[in-house]
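A protein chain is absent from this complex, but the other protein chains hold their places.
In order of appearance the chains are A, B, C and D, and numbering begins at 1 in each one.
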Amino acid sequence: MITKFAFLIPLLPLFGFVMIVFFLRWKERLSAVFSIMTILAAWVMSVIVLIETLARHGEAYEAFYKFVDLPRFILEIGILIDPLTAVMLIVVTTVGACVEIYSVGYMHNDPRFSRFFAYLSLFLFSMLGLVVANNFFMIFIFWELVGLTSYLLIGFWFEKKSAADACKKAFITTRMGDLGFLVGLFMIAFYFGTFNYGGVFAKVGEGVIPAGIITAASIFVFCGAVGKSAQWPLHVWLPDAMEGPTPVSALIHAATMVAAGVYLVARSMSLFVGSAEASLVVAIIGLITSFMAASIGLVQNDIKRVLAYSTVSQLGYMIMALGLYGYDTAQHGHSPGFYAGTFHLYTHAFFKGLLFLGAGSVIHAVHTNDIQEMGGLVRKMKTTAITFMIASLSIAGIFPLAGFWSKDEIVAAASHHPIFLVGTLGIAFMTAFYMWRLCFLTFWGEPRDQHRYDHAHESPKNMTYPLVFLAVMSVIAGWVGLPWLHQGFASFVYHGEAYHPHANYLLMGISLIVGLSGIYLAYLMYYKKSISAEAMAERFRPIYKLLYNKYYFDEIYHAVLIRPVLAVADFMWTFDARVVDGLVNGTGWLTIKWSDIKLWFDTWIVDGAVNGSGWLVRQGANILRFLQTGSMQFYALFILVVLIVFGVFKLEATAVLVGWPFVSIIFVLGVTLLWLFTRSAFVRGRNGGQTKSEE
Amino acid sequence: MAVGDVGIVFWILSVAIIVSACMVVSLRNIFHCALALILCLFAVAGIFILLGAEFLAAAQVLIYVGAVAILMIFAIMLTSNLAAKKITQTNENALVGLLVCVFFTLVGWVLLKKTYEGIWSHLELARPLPSDNILTLGKYLMTQYALPFEVVSILLLAAMIGAIVLARKENA
Amino acid sequence: MEFKLPENDLTLMLPEIFLFIWALWVFTFDLLTRRKKESAVGYMAMAGLLITGGILAVTGGGCGFGTMFFNDATAIFFKMIFLGAAFMAIGSSFGITKQKIVNHRGEFFGLMLLSTVGMMFLSSSNELLSLYIGLELTTIPLFILAAFFKDDKLSVEAGIKYFVIGAFSSALLLYGLSFLYGLSGSTELVQLKINMAVINLHLEQIGLILVLAIVLVVAGIGFKLALPPFHQWAPDVYEGSPTPVAAFLSVGSKAAGLVAFAKIFVNGLFVFYGPEAAPADWGKLVGFVAVLAMVIGNVVAIRQSNIKRMLAYSSIAQAGYIMIGMVSMNEHGMASVAYYIFAYMFANMGAFAAVAIFEDKTGSCQIESYRGLSRTSPLLAISLALFLLSLAGIPPLAGFLAKYKVFAAAIAMATQNPSYNWLYWLVGVGLLTAVFSLFYYANVIKQMFFWSEDSPYRIRFSPPALAVILIGVVGILLFGIVPEPILKFAAEVYASFGIVPF
Amino acid sequence: MLAYLVLALVLFSIGLFGVLTRRNTIGILMSLELMFNAVNINFVVFNKFVATSALVGQMFAIFIVVVAAAEAVAGLAIVLLLYRNWQGIDTDNDSVMKW
Partner (left out) sequence: MLSSLVFVPLAGMILVMLIPKDKIQAIRWTSVIVSLVPMLVSFWITWDYFFNHSGTSAMAYVEGPYSWIPSLNIQYYLGVDGISVPMLFLTGLLSTVSLLASFNITNRVKEYFAFFLLLEAGMMGVFVALDFFLFYVFWEIMLVPMYFLIGVWGGPRKEYAAIKFFLYTLFGSIFMLVSILILYFTSEPHTLNMMALLDHGPTMGHTLQMICFIFFFIAFAIKVPVWPFHTWLPDAHVEAPTAVSVILAGVLLKMGTYAMLRINWPMFPQVLRELSFWIALLGVIAIIYGALVSMAQKDLKKLVAYSSVSHMGYCMMALGAFTSVGAIAGCMFQMVSHGLITGALFLLVGVIYDRAHTREIAAFGGLGAKIPVYTGIMVLFSMAALGLPGMSGFVAEFMIFVGAFSGLNKIMVGISVLGVVLGATYMLRMVQRVFLGEFNMAKWGGLTDINAREIIAVAPLAVLTIAIGVYPKPLADLMQATLEHLVNLMAR
């Protein structure tokens, strides 16, 4: 049984990574080939694993070993192969393989060609590891590792300042989400006593965990998904992440990594099912994200950014679906949400990957991201244009493409909740609109930048083949989930009990109409130009500006979060240097000053007494140095005075001399004053003649 | 206070001691001071006799008056110009020093009085000392106190050698 | 009344007698050779000290001359220290006898030996009179030695200052001793202790004049130990007097004062230690003095630019640490004092020797002039650094163990008896100021080591100087790492305070 | 007895005052002698009134006299040096070494 060796699936790309970094780095061609070989091998294994899983009727396979083994503290690492995993493996390896092949063409002539493939392999390793993980701890490890590779790949062209900024932003923003995830993990560790999925879910099922804890833990875990899947309010990194090479955007920021959040929610569905509140939060966040991103997508001009917002929007869709499932199930209802979410995750990977690769192909041809500078490219690059439009149809939810089936299920899932239903349909409309706006502006009409148009050309074969393959998948991938199939996707990937979808023709019809109307509006505005886009923009100027500026999220974060943190950091640093360290140095300084006092006084009394103003005030502080006058008789006097003070105070201890301390204090004070007066008088008297400073 | 039994001689000597001592510390002419010191030392010798320490009195006269004071006069003559004595012979500590000393005396007086009342008045035996105390002292010096006696002679030797070394003028 | 010579086993006194005779021989030798032999006199003196040490080792302990001379462990231990200090002081004075003291080498060394004899007598005495005379025999040659650079104003000033303050404090001491005699009717320390206890018991009170006596005696001996507030002469005198003399003052004279202090207080006034003897309890008083010493010594030393003054303040501070051991009246107390002074001898004599060697070559005592010395004279720099680190109490040097013992003594006392909680404060102040002390010690080390430029001076060692430095280094290392023999001896020193002869 | 002791105390204090205030170094020396004498009186008094059995106090006093003489000798020698170096023996002169 190959499934036993499923742990090799992630390890194969890792092997590729290691080989490239240490041995093949200097041989570009070989690096690429090796990397592709490993991912293809992984793909083959994934297919076999899928078949075996099907053969087992979805029964899970689990294997683990101990990672840390301490008394009362155990961490494990292991693999869990169940239908969800098997499907995700297929998705990741397929898109991965396509992207790698595509990249050979896209990245050629790049000085860091080998490194690109190394990073891709590393990413695939992490992503596959994330997918096969059998517990929360391990998923977190790979969760972070995909973050790392995302960081490396976004910053692949780090000479560009925007790329350098974007990679940092991506990493830190997702880490903010991971923060919550971490806390969720601690709660799981503490309240559930294990990280293992099975163990945790069993505890939830037993009902021994207080509901509040489950809610809190699920929301915290969901924070991770929010970060990774670029959900509101942590969505800001994903559009910026488009600074990376386009294949990266396709693979990581469209098909796989960003879907990890959805995967996480799906994976821990049993947890969410335990808490209606948490699920509702999930659904609401998904809806907000989806709607917000879609609306931003309406007005963007950067081809990749439109796709990025589309991605955010679609992810929000999935999240919403999952959340609704959890909510319904927690209320003992039935919902196709889980099926819808995972199914959409699966189909989305293909068409969104395709969209990005197509966009990459376009960018490769015209060397710009701005759709306002494109136009009419269909004549120059047929394959790209056709595949791109297939994907656009798919994402717009046009029958019978993959997107139609999955989106339809999401609509079905939302159908019990009016607000969600309206939102969902609105989003579907916007999606169709902005995707087709993109298509029309890019491929149809007249070239708006003749120079770029002249230089445009179809991409090489190793780039177009993956496009074609993915286009095919975008069409047929959804057919495994046809509502009329008896043993379809839903009866393979499910949560709880198997779900049997039934065709709701009304909903299908509505969603199809919504999609078509979106396309038609785009057609009117950007192809026929019967409705002026500019006029619309002018008319809804505030809304347009708001959308164009992405609801000002970046600005708000900058003002509310980043700048204060940096200011606090600077303040802390000053505080550290001045106050904390100042205290330490101050002690030393005081000691030295104290030690200085005497010298100070001596120079002062010789010179200053002549000037003679305000000297009494300074005396008090200067006692120590002041005593080392060099006069032996003064020393003797000093001895005597101290002696008497000692004596009197000792005696007072037994009250032999009642009231004498008072007397002696007065006495000592008086003596000191007298001493000062007479001394200064003498000093003044003899200061004329001799100079005896040997300092 | 057990003053009555000390007699008139004590008072005379005391007054002599205190007055001459005050002169020692206050006179301007250092030579006069030395003379007052001699007077004072004589008076102390008288006190010793009153206390039955005849040998000590003799030693006092011989050593102090005969040697130390004379030595000091020599030193004065060697070091200071007797004509130049216009400036005050006390330094800036004078007033303070006076206060301190008076205070010291007062505190000491109180303590002595209390101690006398508490302890010494109970112990005060006032038995006559051995009448042949010169003989006794001599015997002591040859027996129990032979060691300090020897050591003190080493001390004198050391002081002598040192004084010679220091006082000698080097022929450069 | 019976007169008889006390049991006088003169063989016990042999080291002292020999050293005295040898001192005379040194005087004579210098005259016989017409003051021509440059270093032979010095070697002679050193040889004499070595032989004395040998004799001391052979003679062993016992009663020599009643309470006037009693060779117990304390005496032997401290005699070792006196001899060692004198040996190292003489060893480091070959430079000045070559350059400055041309005419009176014999007297210089001889007086040092005589002072040593005085210390030895002092440490053997258990009676106030001989104690006093020993103290004077120690001090009077030192007056002379301090002023030994006869045409150097600083030196003469040091001499007169030391003399006046010394005589003054010895008058104070005597006045105090006279009251001790008056309260007990005896000058023998043990008898004194017993009489006072009996009288106190009998009359149910202490003589209040005892307070004045204690304060006076603390002042008188505090002067020898350079304990604040009786310390002010020390920096001036150390700075002015010839460096080896300053060294001898800082170790020999201090050890002598320590013995005197221990004999009078730890032995004679033992019963007045605790709080129940108030107001005559001297423990807290001395503790307070120790605090003053540590604070003033360490703080003021920080800003000294003259290394001799710096070492003077440092030695004031060290006296403070020693006094912590002194006021800890348990089995660790006196033992720690003994070990401390032993370790201190090596380190401080070594440091002064290094200073003297440097001064001979350069004529400067300014700390700045040590800059870059490690480049040109590594041996001197390293050994001086070691001495200073030992004084600062860095393990594994002997100075650390010394501080450890002292603090251990105090803490042992404090943990055993809650009424001595104030010892914690002593320990606290001691440790804190020990940290401060590192500042000025490290300053010298910094000057020597941290500069990469070469010092303009290149120091050559004369053989005796080298020997002194090596003795110092070996001493602080050896007795820091293998201290057991000395610690055993120090324990006997403690024991000897319990079995005082009658 | 007390009268003697107080006499000694007064004498001591006068000597003290002298030491503290005399400008002339020899004057200081003389004041020191006064202090030693006060101590001597103390010892002799105690010997007579407290510890009569042996003449320890007197003995002590004799030794003090001797030691004081020795001290005076050493001190005067230093005074001579002082005079040679400073052309005067006033205490004002010798405070070069301050801090």
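Throughout what follows, a residue touches a chain if its C-beta (ideal position, glycine included) is under 8 Å from a C-beta of that chain, and two chains touch if they have at least 3 such contacts.
Computed from a prediction, not measured in an experiment: that's the story for all the values here.
For the chain that does not appear, the touching partners among the shown chains are A, C. When the whole complex is considered, the residue among A:W43, A:Y61, A:F142 or A:F443 that touches the unshown chain is A:F142. In the complete complex, the residue from C:G61, C:G274 or C:P395 that touches the missing chain is C:P395.
Across the entire complex, the residue among C:I55, C:V190, C:L431 or C:L477 in touch with the chain not shown is C:L431. Taking the whole complex into account, subunit A touches the unshown chain at residues 66-73, 75, 137, 140-145, 148, 151-152, 155, 158-159, 161, 163-165, 167-168, 171-172, 175-176, 178-179, 182-183, 185-187, 189-190, 565-566, 568-570, 572-573, 576, 580-581, 584-585, 588.
Subunit C residues in contact with the hidden partner, per the touch definition given at the top, are 374, 389, 394-396, 400-401, 404-405, 407-408, 411-412, 415-416, 427-428, 431-432, 434-435, 438-439, 442, 446, 449-450, 452, 483-484, 487-488, 491.
We take it that only the chains that are shown with their structure count from here on.
Counting C-beta pairs in contact across C-D and across A-B shows that the higher total falls to C-D. Look at where the CA atoms of subunit A average out and do the same for subunit B: the two points lie 95 Å apart. Chain centres here are Cα averages; for subunit B and subunit D they lie 7 Å apart. Work out the mean CA point of subunit A and of subunit D, and you get 89 Å between them. Shown for subunit A are the residues in touch with two or more other chains, namely 598-599, 625, 628, 630, 632-634, 636-637, 640, 647, 651, 656. Of all residues in subunit D, those touching 2 or more other chains are 12, 15-16, 19-22, 28-29, 45, 50, 54, 59, 63, 67, 70-71, 74, 77-79, 81, 91-92, 94, 96-97, 99, listed in ascending order.
Residue ranges of subunit C in contact with subunit A, taken from their complex: 160-161, 164-165, 168-169, 172, 208, 211-212, 214-216, 218-219, 223, 229-230, 232-233, 235-236, 278-280, 285, 296, 299-303, 436, 439.
Residues 1, 128-129, 132-133, 136, 140, 143-144, 147, 150-154, 156-161, 163-164, 167-168, 170-171, 174-175, 178-179, 181-187, 235-236, 239-240, 300, 309 of subunit C are the ones touching subunit D in the complex. Subunit A meets subunit D in the complex at residues 598-599, 602, 625, 628-633, 636-637, 640, 686, 692, 694.
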